[in-house]
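Let's look at subunit A:
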Amino acid sequence: MTILIRGGRVIDPGRLNAVADVLLEGGKIAAVGRNLTAPRGATIIDAKGRLVLPGFVDLHVHFREPGFEYKETIQSGAAAAVAGGFTTVCCMPNTNPVNDNQAITEFMLERAREAGLANVLPIGAITKGSEGKELAEIGDLRRAGCVAISDDGRPVMNSLVMRRAMEYAMAFDVPVVDHCEDLHLTEGGCMNEGLVSTELGLPGIPAAAEDVMVGRNVALAELTGARLHLAHISTEGSVRMVREAKSRGIKVTAEACPHHFTITEEVVRGYNTHAKMNPPLRTWKDVQAIKGGLRDGTIDAIATDHAPHATQEKQQGFTDAPFGIVGLETAWPLTLALVEEGILSLEAAVEKLSTAPAKAFGLSKGTLVVGADADVVVADPQEPWEVDPAKFRSKSRNTPFAGWKVKGRIKTTIVGGRVVFETTQAEQS
Partner candidate 1 sequence: MSLKRKDLLSLAPLSVDEIRLILETADSFKEVTGREIKKVPALRGRTVVNLFFEPSTRTRTSFELAAKRLSADVINFSPSSSSVVKGETLLDTARNIEAMQADIIVLRHSSAGAAETLACGVKSSVINAGDGWHEHPTQALLDLYTIRERGMAFEGLRVAIVGDVAHSRVARSNIYALTKLGAEVRLVGPPTMMPHGVEKLGARVFYDLDESLEGVQVIMMLRLQLERQGRALFPTIREYARLYGLTAERVKIADPGAIVMHPGPINRGVEIAPEVADSLSSVILEQVANGVAVRMGILYLMSGAN
Partner candidate 2 sequence: MDAGDIARALTRIAHEILERNKGVHGLALVGIRTGGVYLAHRLVRRIQDIEGATVPIGELDITLYRDDLSLRKEQPKLRKTSVPFDISDKIIVLVDDVLFTGRTIRAAMDGLIDLGRPAEIQLAVLVDRGHRQLPIKASYIGKNLPTSRDEKVQVMLEENGEDDRVVILKA
């Protein structure tokens, strides 16, 4: 299939930021330049007034297959991804059974192939069953196609096990991703520990629960020389420690989620379970710190931690409801808000969603250089729309942004040279 994307502003972070045409042929980027001629039979996509970007790369999603298909399947998750402009996503292994072996990895890859939408790259477990005790067959997981390892959902509590995991992973050059949380300090907490949790009478998760593990992981990364990636950091303390670690040359990368740079624990008032996730929404100071970390490069990537849950599960009392919100379909406008606020330039914002995450995991994605995979997204940077969960492609609706009036819309998503998503006329309102 041949596609010519014409007249859009092409942003290939670090390489190009100008109005140009992009030609896709045979599933690859064939040419990028001004006034390209359309080959015979090519589909023309008019991108005038729009942005042409490398397809976004999300390092952190939960597609609940196998085991929790009622919340999301690989197919529905991939559909949500491309609707949000993500052409590559890395899915976490906390399925049922846990992806701690080759068979599950191959199953997930097969499901993704059948769906034929976004590239879904599995992340394998660090330990068997993610129980934090014995290492999983990391070599096998790598060979089967896992791009990183993580026990996400849970931390690896035992520091010796984490050390061994980091050392062992070095043989396969995979990043070790930790969900930084000291479960003892969490102790049944369900929101950030602070004035709001005191007023609402809810058990709190102190910022220290995250900081303690970030500090530990950084020390272990220094000791072992391994590639450490910190999932969804949310506190001022985490940002400070990552900044300091990077300044000393430690191989650590970090991601932050849109909700952690947009809203605070105040959104929990009224016992709103759509504001319950782990790590929890923090204070305004933490939000400012995350923004600062994105601006100075301390935080490499924006990832969504897309965590679908069924409606009836979120309709429970606040302490009983599961942690997590969906995020694939709202990431673009929330990221653009940082551009509008002056925190990031447009090019830097695009980099955080594409080039930088790809680099953190060593993926050949997130670029529009000739010869790269034809994973492209055409996005509108201004178009206003209202977030309506009923229109989500995801099976789940759990978002705190319902009803928000946002700016910035994904128009067309192309994976491997095929159009897999287009905003239809009906949705232009």
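Candidate entries met the following condition: all candidates are chains of the complex that A comes from, given by their letters.
Note that in this section a residue touches a chain if its C-beta (ideal position, glycine included) is under 8 Å from a C-beta of that chain, and two chains touch if they have at least 3 such contacts; residues count from 1.
Keep in mind the model is a prediction, meaning the values are calculated, not measured.
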Neighbour of subunit A by the touch rule, complex-wide, chosen among 1 or 2: 1
Interface residues, subunit A side, partner candidate 1 - complex: 187, 193-195, 197-204, 270-271, 312, 315-321
